[in-house]
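So the structure is just underneath, and the comments pick up after that.
Omission of a single protein chain aside, the complex is shown with its protein chains in their original locations.
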Amino acid sequence: MANKVFSKDAWLEALGGLKEHYRVFLPLKDGDFFTYKPIEEAKKIHFDYDNTRLSPKGLIFPQSERMFEFSLDTQDPEANILKEAPKDDSPRAIVGVRPCDAHAVGLVRRNFDNPEYRDPWWVKHVEAATYVGLGCNAPCATCFCKSVGGGPFNEEGLDAMMVDLGDRFLVRALTEKGEEFLSRVQGGEAADEEVLKEARELAQKVTDEMPDTVPTGRLKDLPVMALFEAPFWEEVAFACLNCGTCTYLCPTCWCFDIQDEVYKTEGIRLRNWDSCMFPLFTLHGSGHNPRDQKFQRVRQRFMHKLKYYVDKYGDGVQCSGCGRCVQFCPVNIDIRRVCGLMDAYEPGA
Amino acid sequence: MNDWQPKITTFLCHWCSYGAADLAGVSRLQYPPNFRIIRVPCSGRVSPKFILAALRHGSDGVWVSG
Amino acid sequence: MTGGASLENPYLPYPVRIDDIVVETEDKNLKTFKFVFLNPEDEEKFAYTPGQFAELSVPGKGEIPIGIASSPTEKGHVTFTVNKVGLVTTHLHNMKEGDVMGIRGPLGNWYPWEEMEGKNIVIVGGGFAFTTLRSSIVYALHPDNRPKFKDIIVVYGARSPGMLLYKDELAEWEKRDDIHMHITVDATDDPDWKYNTGFVPAVTEQKVTSSENAIAIVCGPPVMIRFTQPVLEKLGFPPERIILSLENRMKCGIGMCGRCNLGDQYVCKDGPVFSLAKLKNLPPEY
Amino acid sequence: MKNLLEHIGIEPGRLHFSWISSAEATKFVDVANQVYEAVKEVGPAQVFIKRLAEVA
Partner (left out) sequence: MIQYTDKIREIAGRLLKDGTVEVFIGYRKGTVPMMNEPVLIRDPDQVDTLHWDVNCGLNLCNYLTRRTEKIGILATGCNSRNIVTHIIENQIKREQLYIVGIPCTGMVDHRAVKRAVGGKEILSAEQQGEKLIVKGADFEKTFEIKEILQSNCAVCRHRNPVEVDEMVADPVPEQEGVEPYKDVESVEGMEPRKKWEFFTRLISRCLRCYACRNACPLCYCPTCFVDESRPQWVGKSNDPTDTMTFHFLRAYHCAGRCTDCGACERVCPVGISMRQFTKKLNKDAEELFSWEAGLTLEQRPPLDVYRPDDYNDFIK
C-alpha cells in the first residue's frame, strides 16, 4: 500500500486541494472544543485535539435525518405514498478520525448492515466515506481503547492513517479507498524505510505505554440474568440525571426514533437519535413502561454495551474506549468503573 | 407591503371578551377581520405552549383577552 | 421473512388502500381494517406466516406495529385489528374506506408451525391480542393444513360478550367438530350467554386436560399471561412448549432502532414469538 | 411570557393581553384596532415559525 510524507504545511494545503474529489470533513475548533465540520468552514486547521466533543458518527448517521417525503395534498395522485428523500452520497473524506471512532464504525455495522436487513442510509453514507485516521501520540487518561480491542494506532475501520511525526505527517493507505484518496492528494513524497520505522516505533511505544485498565474478560461467561439482577445497579444509577449526553456523544450508540412531521400538505418522515436514558424510549401506548425506573435504564445502557452485545456477537464489547462518556457525564458515572464492577461480579457471592 | 394583512391568533375568554366580541357583532360595530378567534373557557386556560404553538404555526400576532 | 440482505429499503412501506372497516367491539375502540395493496406484486412480497406483525404507516402521524390478523390462506387482502390508544391509532380509526396509507413488513418471527405438526395445539388468547391467534386458527383450519395437526383447542376470553373479536367466525368455529372452542368472558349479565364465564387461566385449567404431545401458544394482556403460565406448567407443559407472543415499544421493526431490546434479542426481529424457556433467560423488561 | 419573548427577539407588538368585560363591546373594538395596528406595524412574522425540519 502506498504511503506519503508531508510537511505539516504541505498536508494542510493538500487537504485544501481535495475539494473536487471529496467533500472533506475534519475536526475544527468550535468554541471550547473540536467538532467535525466541512473544510470550507475552516479558519485554521490544527491536528492537536484530543478528540472531537461529538464523535464522527453524526456524519454517517445524522442526529436528525430525513428518510422519506410525502404529500398529503388530496389533489396529488401520489398523496400518502412515501418516497425516499434525496441524499448527497458523493464521496466524502473524513480526515483526522481517532482510531477509537473508526473502530466504532465496525461495531455499529453489525447493527445496520446484517444478513437480514441493511439500513440503506447508513450503508450508503459509509460507502461514500473515506476514513483517514490520526494515530494518538498521547492518549488521554480517560481513554481505554486498548482494553476494548482497539488501540491508539489501531487501523481497523480506517482507510488511511496519519501519523504525527513532529514536523511531518506520514500518511499510509490501508484500503483501496485509502489508496485512491492518497493518489488524489497533491504533494508529499513516498516515505523511506526510516520514516516508516520511526512511525512504527512511535506506535509501538505509545501502545505499550498505554495502561490496560478496564477488565472485560469475564463478561462473556457471566450469566446474563445474574448480572441483570446484580445488586450494584441502584448504586451505580443514583447520580444519573437520565440525560442523553453519554448516548449522544458515544460513537457506538445507534438507537433512533422515527417521527413524522407535516407542514401544510408536505410531510417528511425523519429519524432522530434517541437514547435508552429517556423514559419515553420504551413507553408503550398503553402507558405501561417496562423500564420506568431510572436504574433500569442505566442498567440497560451498560448491559447492552457490555453484556447483551457481547452475547449477541460473541466478540468484544460495544464500546470503543473513546472515553467521551467518562469525560462529559455531568455526574461522573464512569463506564470504566461500571465495567469493572460487572467484570468482577461473583453471582451469589 | 401595504396590502399585507396580518394573521392574529386570538384567545378569548368565553365569559368576558368573547361576549364582548359577540356584543360588538350584534351592535354592528366594525373591527378588523384579521383575528382567528379561539374561544377558551377562561383565559387562564391559555398556556404559554398555546402562544408558542400559534407563533410556530406562523401567526403574525397573538392576542389573549380575559 | 427476508432471505439474505436485500438492497431494498426495509423502511419503505408498501402503499395500500383501506378496503373495508369493521367495528369489532361494543366500546367501538377496536376496528378491523382490511387493506388491499395498490401494487399487486407487493402482495407477493408481503408473504407472511401467522404470528408475524407489520408496521401500519399513516403518513404524517407515524407507524405502529400490529399483529397480522388475516391468514396467508386468505388471498387478495390483509387485515389488522387495531385498538384505539395513541396518536396513530386514533388517526387510523378516523380514516375511511378508500384512504391510502402504508404497510411495512411482514416483520418478526412466527409461531413454530413446523414444530407443531403432528401435535395437539392449545391456543390461549385474551382480549384484543387475539389477532394473530385468529390468523393462526384460520391458517390451521385450512383444508391444506388441517391434516398436519391433531386436536386444536382454543380458549379465548374477553371482558364481556360485546368485547369479543370476530364474533361471526367464533360462532362458526363453535359449530365445527375439528376445533374445540372454549369462549369465556370475565363476567356478563346477559341471560342468553351460552358460553363460559370466568377468567382465561381458570377456564384453561378446566378445559385443557392434557399437555401430552401438545404445544400451547399464548397471546394476551400481561396479567393473563402471568396467571396462565403457572396453569400450563401445572398441566405439564414444559417451558419449551409454551409459546408466548410479546409486545414492546417498537419503531423500526427490523432490530435496528434498539428500543425493544431484551438481552441479546430484539422483540421485533428475534420475536415477537418466544418460548417460555427462552424468556426465562432474558431480562423481564416487557 | 411577553418579556421573555421580547428578550429573545420577538417584537413587542406581536403579543397582547387585555381584560374586557362582556358588556364592553366598544372596548373590544378599540383593543382589536390597537392589536391590529400593532401587528401590522411590526410586519409579517419572520422567526419562530416551524416549517419542515431543517435537517440532513
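As written, the chains take the letters A, B, C and D, and residue 1 is the first residue of each chain.
Methods note: contacts are C-beta pairs under 8 Å (C-beta built on N, C-alpha and C of every residue); 3 or more make two chains touch, one makes a residue touch a chain.
This structure is a prediction, so every number in the text was calculated from the model and none was measured.
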>> Quick check: which displayed chains does the absent chain contact?
In response: A, B, C, D
> Among A:Pro56, A:Gly244 or A:Pro290, which one is in touch with the chain left out?
Replying inline: A:Gly244
>> Under the stated touch rule, tell me which residues of chain B contact the chain that is not displayed.
In response: 48-49, 52-53, 56
> What is the set of chain D residues that contact the non-displayed chain in the whole complex?
Replying inline: 1-12, 16-19, 31, 34, 47-51, 53-55
> Taking the full complex into account, what residues of chain C touch the chain not shown?
Replying inline: 86-87, 90
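Operating definition for what follows: only the chains that are shown with their structure count from here on.
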>> Based only on mean CA positions, could you tell me how far chain B sits from chain C in angstrom?
In response: 49
> So, what's the distance in Å between the C-alpha centres of chain C and chain A?
Replying inline: 39
>> Where in chain A do residues touch at least two different other chains?
In response: 267
> Where in chain D do residues touch two or more other chains at once?
Replying inline: 50
> chain A touches which residues of chain D in the complex?
Replying inline: 50-53, 55-56
> Quick one: in the complex, what on chain B touches chain D?
Replying inline: 1, 4-6, 8, 15-24, 26-27, 29-32, 34-35, 48, 51-52, 55-66
> Which residues, counting only chain A, touch chain C once they are in their complex?
Replying inline: 67-68, 70, 72, 79-82, 84, 111-120, 224-225, 228, 254-260, 262, 267, 269, 271, 274, 276, 281-286, 288, 290-291, 296, 300, 303-304, 308-309, 311-312
